[in-house]
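Missing here is one protein chain; the remaining ones are kept as they sit in the complex.
Our next item is chain A:
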């Protein structure tokens, strides 16, 4: 459903963030994008919804060429791509409900959104989503009163209320503690499964990625170095992506998985 064809981004400073990247993601597949800082992970997912303009190449979302769209066409396609951010990127001074409803901005007109007169169906859906992530009681709180994990749940609701076909997830767990990180990753993956969403998840934590996703793509200096199942991440592969290091402790082992299941 999503395919990137020789996507390239060169910043004005001359930095090559992406060098001819080709990726095909079928419906409903959850992909983890790993790689060292500065490998171009953030640039890659921002090129898909054109928060960053790619220099060349194509982004095809169900055969619509996103890179060729006018600004109104782009807005329409952005509705189909929900985005979840590293530091939540909620509008801090608005309430949880307003933040969730802001996911509908692409569907309602300016005055309706300005006066907060959203259609009842949107409001019903917002309540349903808040209930699903366990934040129904928080609907009327201001976003900056919430804890990190709660804020990220609101961010997830905001992305899902767009009714997207694809989730772009930028380091969802980077500012969360280990337990909350797992809960958030589990929630994202469960929701993708429930709704049949494809997702690209940028993530630093290799072990966490291996635990939840079906496919891992390793990026280094803007080029793909690995593309395969999570079990294929051998020390050699990780060395190629990140550089020399003792990788034995990082890679998930089967026993770990068993204890994991027991705890869960």
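Please note the rule applied: a contact is a pair of C-beta atoms (placed from the backbone, for glycine too) under 8 Å apart; a residue touches a chain by one contact, two chains touch by 3 or more; residues count from 1.
In the analysis below, contacts and distances are computed from a predicted model.
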item: Chain not displayed: protein name in its UniProt record ("Malonate decarboxylase acyl carrier protein", "Phosphonate ABC transporter, permease protein PhnE", "Outer membrane beta-barrel domain-containing protein" or "Cell shape-determining protein MreC"); value: "Phosphonate ABC transporter, permease protein PhnE"
item: Omitted-chain contact residue, chosen from A:22, A:65 or A:87; value: A:87
item: Of A:8, A:29, A:55 or A:113, the residue in touch with the unshown chain; value: A:113
item: Chain A residues that touch the omitted chain in the full complex; value: 49, 51, 75-79, 81, 83, 85, 87, 89-94, 102-107, 110, 113-114, 155, 158, 162, 168
